[in-house]
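Note that this complex is displayed minus one protein chain, with the remaining chains in position.
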Amino acid sequence: MAQLTMVEAINAALSDAMQTDEQVVVFGQDVARQGGVFRVTEGLQERFGDNRCFDMPLAESAIIGSAIGMAIRGFRPVPEIQFDGFTFPAFEQIASHLAKYRNRSRGLLAMPITVRVPSFGGIGSPEHHSESTETLWVHTAGLKVVVPSSAADAYSLLLDSIECDDPVIFLEPKRRYWAREEVVRGTRREPIGRAVVRRTGTTVSVVTYGGLVAVALEAARIAEEQHGWHLEVIDLRSLVPLDFDTVATSIIKTGRCVVFHEGPRTLGMGAEIAARAQEELFWNMEAPVLRATGFDTPYPPGRLEHLWLPGVDRLLDTVKQSLSYDRI
Amino acid sequence: MAQLTMVEAINAALSDAMQTDEQVVVFGQDVARQGGVFRVTEGLQERFGDNRCFDMPLAESAIIGSAIGMAIRGFRPVPEIQFDGFTFPAFEQIASHLAKYRNRSRGLLAMPITVRVPSFGGIGSPEHHSESTETLWVHTAGLKVVVPSSAADAYSLLLDSIECDDPVIFLEPKRRYWAREEVVRGTRREPIGRAVVRRTGTTVSVVTYGGLVAVALEAARIAEEQHGWHLEVIDLRSLVPLDFDTVATSIIKTGRCVVFHEGPRTLGMGAEIAARAQEELFWNMEAPVLRATGFDTPYPPGRLEHLWLPGVDRLLDTVKQSLSYDRI
Amino acid sequence: MDTLIENNLQFLQFIDENGVATRALERDKSLSNVLPGMYATMVAARQVDEEMINLQRQGQLALYPSARGQEGAQVGCASALRETDWLFPQYREIGVFLHRGIDVRGIGLAWRGTWHGGDGFLERAVAPMSIPIGTQALHAVGAAMASKWLADEGVTVAFIGDGATSEGDVHEAMNLAAVKKSPCIFFVQNNQWAISTPLADQTAAPSLASKGVGYGMSAVRVDGNDVVACHVAVSEAAARARSGQGPTLIEAVTYRLGAHTTADDPSRYRDDAEVTSWEARDPIARVKKFLETSGHWHDDLEVAALATAAELRHRLREAVVDAPDPSPLEFFDHVFTQPTAELESQRQLLAAELELEG
Partner (left out) sequence: MDTLIENNLQFLQFIDENGVATRALERDKSLSNVLPGMYATMVAARQVDEEMINLQRQGQLALYPSARGQEGAQVGCASALRETDWLFPQYREIGVFLHRGIDVRGIGLAWRGTWHGGDGFLERAVAPMSIPIGTQALHAVGAAMASKWLADEGVTVAFIGDGATSEGDVHEAMNLAAVKKSPCIFFVQNNQWAISTPLADQTAAPSLASKGVGYGMSAVRVDGNDVVACHVAVSEAAARARSGQGPTLIEAVTYRLGAHTTADDPSRYRDDAEVTSWEARDPIARVKKFLETSGHWHDDLEVAALATAAELRHRLREAVVDAPDPSPLEFFDHVFTQPTAELESQRQLLAAELELEG
């Protein structure tokens, strides 16, 4: 049992998947010779050879488009897009083909492709390197969307994603890349589509995912200490499928919910969770679902991102606001 | 005063804008020689010459990317993307540049570009010709998103969009292209950012836009006749800026709201309206905001689209469900 | 191989528009064996094309893009490949589909709007028709890369149009294929038009084949209305690809005799005279003349070709006219391997709606 960073855990998952299944191929920009700009794919080319792990020309649409061709011939591609913002040149291949091929072929053709994307902000990157892209994929029917929050979860969810016959957009929170956790090679955690309550509580349900799970847990600790609030923290883990049951169970208990995500607020995941909560739990809500999120502005320059990103304070302010709704 | 189709009204707006402002240029695939596959741009090249209205090679990213370059040099481009689904190859230029240039230049550089897109379903088109793309643009900070519902509104909103110094994604509901309305050249209606109550009522607020406004009005007529329900029908007209005040005023009156849009339900505009309504009008809601929408599946083949698209029945079923919530 | 060009307008042709051989048919024998079959498929393609247009006019199909005039390019190409070679069509490849033996039913139903992508394609190693222009070229390259790893000697073909060459995806595809030496053929049907946009507004290149230079890719320009030239060019390209020599770009110079689709009115943007001049270069008439003058013709050939074509037209009509629609509940079946809970509940909603309606 080893304490691995998320980078190492993802590397381990790729390596295990390639070992288990010869159809798994890993490729992208700078993934082979260099082992990835974050070293996530380090050593894979040496170990599995040029045909299983290779570099691609600087062309994102080509990375996804050729993966689709490989999948048609029975492979299980795991392409990497170097950064969140560079999924955009591949948007057409993802939305028009990756997401729709199974449907177009009336179920005959699977698209067992996992698109790995180092994602989200928090590490002071230049423009276009800190985008929250999940809304794009969640709204596009036909894609699964997985967002791990820790090393062990990343290991398990990535193996699940690669084995899954549906296309998965796998968003890796860069800011958690170097956080360590015990990872047991070969064991799995909850499958894709299951949210996990990371901390139980009774005051307010905090629904989050990815890099903000750790922030929410920290906020919950502080809230308990300073205010005596018992926050329940739910890690969604996958946004499609969405485990709304786990969210609902929590809300039924607390009556209150704050969604915590870092992308822009309008039509971020908070909107969908809020819509679902009031639709399905109208009589259970003691307060509206509130959103602690990024702003509806372009992602800011590195020096200012800490003020843009929702952190402990914005979350606790929002929790406080939720608590300001009195029972009638 | 003339009864114009929406196609004619848009053509009139383009023509008037080009007449008024020499910086307005119109271009895209098949817009010049042929006058557009829907004949929206008919006659513009003859009238204004090759430099003001011209055809482009088959490359959507080039259409938007070059528009950005023209805007940098002071022009006011009005590019057309031939169909909704073909905005995807231009996604990067739209999301990474069109939406962000003003911010990147700290306000120095405006992007007075109006991207016209024949949009949405309902006319039995092949795959990729019936997409509802609004979520993509609404979630991307920096874009205005305008969706006219009728000929006269299209005329006025398009002139407003072209005059506006911000980038506008102008989504034209193809299914209303041939519906006629009286259009008074040279006069304007409510500006971008103002919703309009198309029919007043007290029972339930129906919030919609684009091609579904007419369907909602038809449903309201039937609802009144058959059930004695008085539906209030709100036409949002622009999704960014969103006129939530008009929606709120209506909900405060009715206590109930159904959002009616044709794209997939998850993270469609219904999610945002629902989230906002419960956040801001928690105590006013007598029922949750419900959604009558398309499904979370790829857009279906032409022969089945009438069963996929939300129509009068799905809307009235949803209204009925809203009314099933009793006051406590 | 003397047919490959590097940046010039050299134009590979074996049979000219009068049906006269302009170049020695090295493989004369083998070609004369297959040419009658190719002729029959071209005739069938032309006839099925006409039937599709009729069916569209009768409201049975939503839309149809005619391949009239491009049968030589299409059948010449398809006939030079193995059945197992994966093909990635755009949407106008009726000649390719028929050569591969795809049931007209599955093609017709796609254009009826019964289901996207058609039916019976994958079983014949043909990808479903691809509407977003140029995108399928990348799928062809990925499949070619796969063939190389599988060492199955497979070749893939990306069918693209002159318009498609302007799209970024086609560039990325050609570049990738050349870098990876993938066994992929880019078969461009340069039919001179992309809807209303003529070639001159699409590119300033001296030829589309000349684009091969900038990718370090073999390229050849052929008379696309000469089925033999197309067949030979693709045969050679396929042989090269199979032997590890990488991709080839083939520009088949042809003409779209009909409208872009049944929704299009080409009189709005092009002269009749141009169409007439290309009608004189018809790929079908030309083979027939050649077969006649070269002594390979016999009337049974025409009779058989027309009979097969008639049968296909009949079968198409039977399969398509008033064809039943699938259950709309199928919407939810093919999104994922298993529908999500959310999809399940949406299915129930639709099921309830359908029940109400009876």
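Letters A, B and C mark the chains as written, and numbering starts fresh at 1 in each.
As a working rule, a contact is a pair of C-beta atoms (placed from the backbone, for glycine too) under 8 Å apart; a residue touches a chain by one contact, two chains touch by 3 or more.
Because the structure is predicted, anything quoted here is derived from the model rather than measured.
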- Task: Tell me which residue among B:116, B:129 or B:144 touches the hidden chain in the full complex.
- Result: B:144
- Per the definition of touch given earlier, which of B:11, B:45, B:61 or B:250 contacts the omitted chain? B:61
- Note on the structure: Per the touch rule stated above, chain A touches the missing chain via residues 29-30, 33-35, 37, 55, 57-59, 61-62, 85-86, 88-89, 124-129, 265-266, 295-298, 300-304, 307-308, 313-314, 317
- Task: Provide the residue numbers of chain C that touch the chain removed from this figure.
- Result: 6-7, 166-172, 175, 178-179, 181, 201-206, 210-217, 246
- Hidden partner sits against chain B at residues 25, 51, 56-57, 59, 61-62, 64-75, 77, 89, 92-93, 96-97, 100, 102-110, 141-142, 144, 164-166, 193, 240-242, 244-245
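The criterion applied here is as follows: only the chains that are shown with their structure count from here on.
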- Most remote chain w.r.t. Chain A, using mean C-alpha positions, is C
- Message: I'd like to verify one number: the distance from the centre of chain A to the centre of chain B, where each centre is the average of its C-alpha atoms, in whole angstrom.
- Response: 30
- Item | Where chain C touches two or more other chains, by residue | 115-117, 132, 168-169, 335, 340, 342
- Residues of chain A whose C-beta touches two or more other chains: 61, 89, 92, 96, 100, 103-104, 141-142, 240
